[in-house]
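Missing here is one protein chain; the remaining ones are kept as they sit in the complex.
Letters are used for the chains, namely A, B and C, taken in the order the chains are written, and counting of residues starts over at 1 for each.
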Amino acid sequence: MTLTAGIDVGAGAVKVAIVETGYCGERLRGVCFERIRRRTVESVVDQAFETVLNEVGVRRDQLDYIATTGEGDTIPWRTGHFYGMTTHARGALFLEPKARGAVDVGALHARAMRFDERGRVLEYRMTSQCASGSGQFVENIARYLGVALDEVGTLSRKAEKPEKVSGICAVLAETDVINMVSRGISTPNILRGIHDSIAMRLASLARGIKVSGTVLVTGGLSLDAGLVAALADRLRDGAAVVDVRTHELSVHAGAIGAALFGAFRHEKLAAKQPSQNSTTFSEPANAGGG
Amino acid sequence: MNVFVGIDLGSTTTKAVVLDADGAILGRGITNSRSNYDIAAQVAKDEAFTNVRFTVLRNTLEESGLLGGGLDEFWGLLTAAFELEGYLGHLDRLDVHCRDELGRGHHGDLTLPLSSALANIVKRLRDEAPDLFSPGRRARSDFFRDIAGAGFVNAAGEIAKAGGPPFDRIVGLFDKSIIPVENESDGRGFAPRLSAAFSRVTSGGTGDKAALRQLLNRAMGAELQTIRLVGTGYGRARLPFPKDQIRSEILCHGLGAHLMFPNTATVLDIGGQDTKAIQVDRAGVVTNFQMNDRCAAGCGRYLGYIADEMNIGLHELGPLAMQSHRRVKINSTCTVFAGAEFRDRLAAGDAREDILAGLHRAIMLRAMALLARSGGVRNEMTFTGGVAKNPAATAALRELVRENYGDVTINIAPDSIFTGAIGAATFALRDSVAARPVQEVA
Amino acid sequence: MSAPVQEKIPGRLGEMVAKMEALYADLDLAAVRDWKSRGQNRRAVGFLPVYVPREVIHAAGALPVGIMGGADRIEIVRGDSYFQSYICHLPRSVIELAVVGKLDALDGFVFPSICDVIRNLSGMFKLLLKDKFVHYLDLPQNFDRRLGGRFYIQDMQHLAQGIGRLTGVEVTDSALRASIKAFNHNRAAVRRLVAARSDRPWEVPTLEYFLLLRAGYLIPVEEHTALLDEYLELVGRSGRHMMDNVRVVVRGAFCEQPPLGLLRTLERAGCYVVDDDFVLGAHFIERDLDERGDPWEALAEGFMEYSVPSASKYDEHRTKGSELVRRVRDVRGEGVIFMAPSFCDPALLDQPMLAAALEKEHIAHTALKYSEDTGQFQVIREQAGTFADGLKLWSNA
Partner (left out) sequence: MSTQTTEKDASMLKQKEMIADHFHALAHAKKNGKKVVYTFVPGNLTELINHFGLLPVLPEINALQSGMRGKSAEYIAIAEKAGHSEDVCTYVKTDIGMLKAGNIGPTGEPLPKPDLLLLSYTGCFTFLKWFELLREEYDCPVVMLHVPYQADGAITPEMRDYVVGQIRREVIPAFERLSGVKYDEAKLRAQLALSARAEDDLVWVLESGKHRPSPIDAWFGGVYYIGPMFTSFRGTQDAIDYYRLLREEIQERLAQNLGPVTPDGPAGAERYRLVVEGPPNWTSFREFWRMFSSEGAVVVASSYTKVGGLYDRGFRHNPDDPLGTLADYCMGCYTNLNFPQRVALLESYINDYAADGFLINSVKSCNSFSAGQLLILRELEKRTGRPGGFIESDLVDPRYFSAANIKNRLESYFQMIEARRTGARP
């Protein structure tokens, strides 16, 4: 049995997952999500890591592999690092075994990837210079509209006549939104308009890599049902049928994927140098587990 | 008194300026732009009118000699109390709206805890208010949203930590309620507010109350007759005025800058979401202009994101950046990424002030490109818009202009943020002069 | 995140790298000024990427100087005022360099016809630098000897005459043959470098490889050949170790060059670049040219028959896809990274065709965009890293 941790350091939040792999397959032992909110990244990582270790009752030294992802390659005590799209794909596959594609929408960037049944990334795209398809965008708009982030999705789904958002810029769109409010457009219609415009960008990312079949939305915005619905609509009007899903643990996909790859790598390394790593494989390592 | 009004409805702030028939500035008003443009324009205009009345009042007081050497002190107390009254009025309405929100039944089990958290916060804000508005305490934002928002968030943080309802939920109340608060007018009006302020000040027993009150009433009664009003700015298309009372902000900024500094040849205006480079001739007529394209990178909002990230006020950014000795080179990126960029640089070991200095320079570099596009920097140059209030931005501008154009006089007025409104008000004045003969014939 | 710092390299190799870095960083063209000051009436002629017959400039007695933009080393103040946001970055920095006088050491400029941006830039130079020699080299896209070949020779001869007017040198056939010879030597040395790097990329890091080629754009060709030889000699003995990196081929960067930080980022993210089109003008002809016959014919043949493909050259025989596949196989590349400058129409429009060819052969590929002044590499690191992860994790799984 192998016990590994994945730490996903994002622009907006730190996510940690603990995974156990063994004869009975892969088991997610615990997760933790901590928004950074103007704190130093190190302190947030430490806190999140401690929290989840306590929760699942595991000590640091019992971990076989600590895998980082996202901006986590600055964490000195990691065992190894995997890049964001590698881990999100793997995490998505874990959460939704049917998925062959994932769209990850984080605070600043959005990514789309297509992968095979083992989680091997076949193709991917991500946004770069411009934040117009990102979580931060939604956060700003929500703030303008006075809507809490976790209500955004519900409200957006109530839209009857979504308002078209013309501009591309996430900053100028704030003014657009003010205009809409002053024209008496309802909050749901505005939100859905915003969601549609983000979804359009995401869909073009996803289409660019020809996703099809089941696609899991991961990252922070997976919690936003309105965006997920908008994306599903957008991807539906193409030729290929795309089944867009989300999972309550979607936001942890990166961390989960990192932990799983940590295990994968650990086993590969162990196979290469069995003597050195043998202790890690001994039964007592399991003591803390449940 | 006949007055001419200019309103500049910016993407971030709305400004109003009142002129008399000779073109002298009588008053200025500013508020943050909000979803209801009519209200924003109205509030700015009210503020400007209040400003006019205060000017009148001050003159009256001086003439009366009633307070002698105590005038300045009394004046300080009265203006502070007046602001405090305004603040408290807003706070009342914030309280009401928050309660309404709680009453809507979305909050389930949290309704009660949220309600008591709210009561706690409002009480706190009330208690802290007099101190915030005591005379001599400057350097705070001009806007209720910012002042109350900061206090609210801080208090919410403490309450949440002490086992109260979750932080997000408490702050959510504020976010929801601030919009209606901003979108309804003050209700109370100038006179009652001044009167309440007066009572506050005189409760201590300063001077001859009755005589003072009489003077006050006279000043408040002064009739202000708006002859003509011109609107401009980002939101001008939505202003509730007829088309002939609307001017492009380019023209207004050009003219405004010319009026403030008659030798102006080049104008740079950096607002919240747009940057304009304007060339004017000797009469203040625009001969060329360039604006940023559909990307808001490098505008004032960029600094807003940084201030948010650092949890400090906009006015504190510049002074902090000025402490830098080793500027970090930054290629200005997306406004939304500003916070992340800042955090990244911190993580890479750069000092706060050095990063800030780099960010300010990056913004100014973008402005330099626009300036070059519009025909370069000519002597003299006037820098306007909200960002001109930021000393690090102006320092970066001076440096870049010197490096690229040599010795050029750069004008920055303390009230540069009103430039567009001054231009608009002057157009109002000129239009009415030009229109009069036509009306007589007709 | 800021670009990772390169560790110091000891010894003579370190000195050489430092010298190349200094050449790279020298936006004022001190090396060119220095060369000019060492002789009477010396002239230097700048050229833009890619397909420029440097032999002609050389034979006309001028120093050919490659202009590759300003990378991330200059602040663009005026350049942006000439170009909208949706035009690639290179012309901004070139204009910036020109208008602030950093190209003053150059007496003339050659603009090869590789895209509309460079084409229009030639006209802008005509308007802005009225007293300089500006030549637009209209490379033939018709590869028939009697048509395109003839036109190209006429065009090169115009160029030779133009430079000749600057230097007072007439380009004779024998002078041109001598130039071809000098460049043949250089081409051979570059081929050795290219081969060494694809063989042992850990010995020749991308950064040094790039700087080496780049140096050839600023110093006389004979010196550059010597520099290449010495470098190869030294790295062969440097004892640099191999890392667990994947071998990738990079395409699209033939014109605007990626910043150094980006090159480092690629390696840090786990990629050895074993073949690329950086500084392509330094090795666009992959073999020696005829040194005995008509030298103009030899040069024309060089471009028309033996020049490497790029998005700027018409793919007459529809072979660019198979060429790329062959190249990937030759250098044992595990995948291809398409890395084009933002808004570069030729490179970006080429990609889907090349990608299709790779897909047919099941060669992995990915695409990144950059500009010469890209300052943030997270996105690039993540994309390149994911690509490397994919190849690495699954290599023998």
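Odds and ends about this structure:
Assume contacts are C-beta pairs under 8 Å (C-beta built on N, C-alpha and C of every residue); 3 or more make two chains touch, one makes a residue touch a chain.
On a predicted model such as this, the values are computed, not experimentally measured, just so you know.
For the chain excluded from display, the touched partners among the shown chains of the whole complex are A, B, C. Residue-wise, the contact with the chain that is not shown comes from B:Val433, picked out of B:Ala21, B:Ala191, B:Ala211 or B:Val433.
When the whole complex is considered, the residue among B:Ser116, B:Asn263, B:Thr287 or B:Asn311 that touches the unshown chain is B:Thr287.
Of the options C:Arg38, C:Arg146, C:His241 or C:Arg292, the residue whose C-beta touches the omitted chain is C:Arg146. Within chain B, the residues in touch with the undisplayed chain are 237, 247-251, 281, 283-291, 293-294, 373, 375, 430, 433-434.
Although one chain is not displayed, chain C still touches it through residues 81-84, 86-87, 91, 113-117, 119-124, 126-128, 135-136, 138, 140-142, 144, 146-148, 150-151, 154-155, 311-312, 314-316, 318, 340, 342-346, 348-353, 355-356, 369.
Interface residues of chain A with the unshown chain, by the touch rule above, are 166-168, 204, 207-208, 210, 238.
By definition in this document, only the chains that are shown with their structure count from here on.
Taken together, the touching pairs cover every possible pairing of the chains. Innermost chain of the displayed assembly, by C-alpha centre distance to the whole-protein C-alpha centre, is A. Centres computed as Cα averages put chain A at a distance of 39 Å from chain C.
Centre-to-centre separation of chain B and chain C, using mean CA positions: 52 Å. In chain B, the residues that touch at least two other chains are 295, 333, 347. Residue positions of chain A with contacts to 2 or more other chains are absent.
Residues of chain A touching chain B in their complex: 11, 38, 41, 74, 107-108, 129-131, 134, 136-137, 140, 142-150, 167-172, 174-175, 177-179, 181-182.
The part of chain C that touches chain B in the complex is made up of residues 1-2, 72, 75-82, 84-85, 373-376, 378.
Across the complex, chain B meets chain C through its residues 293, 295, 329-331, 333, 341, 344-345, 347-348, 350, 365-366, 368-373, 400, 403-404.
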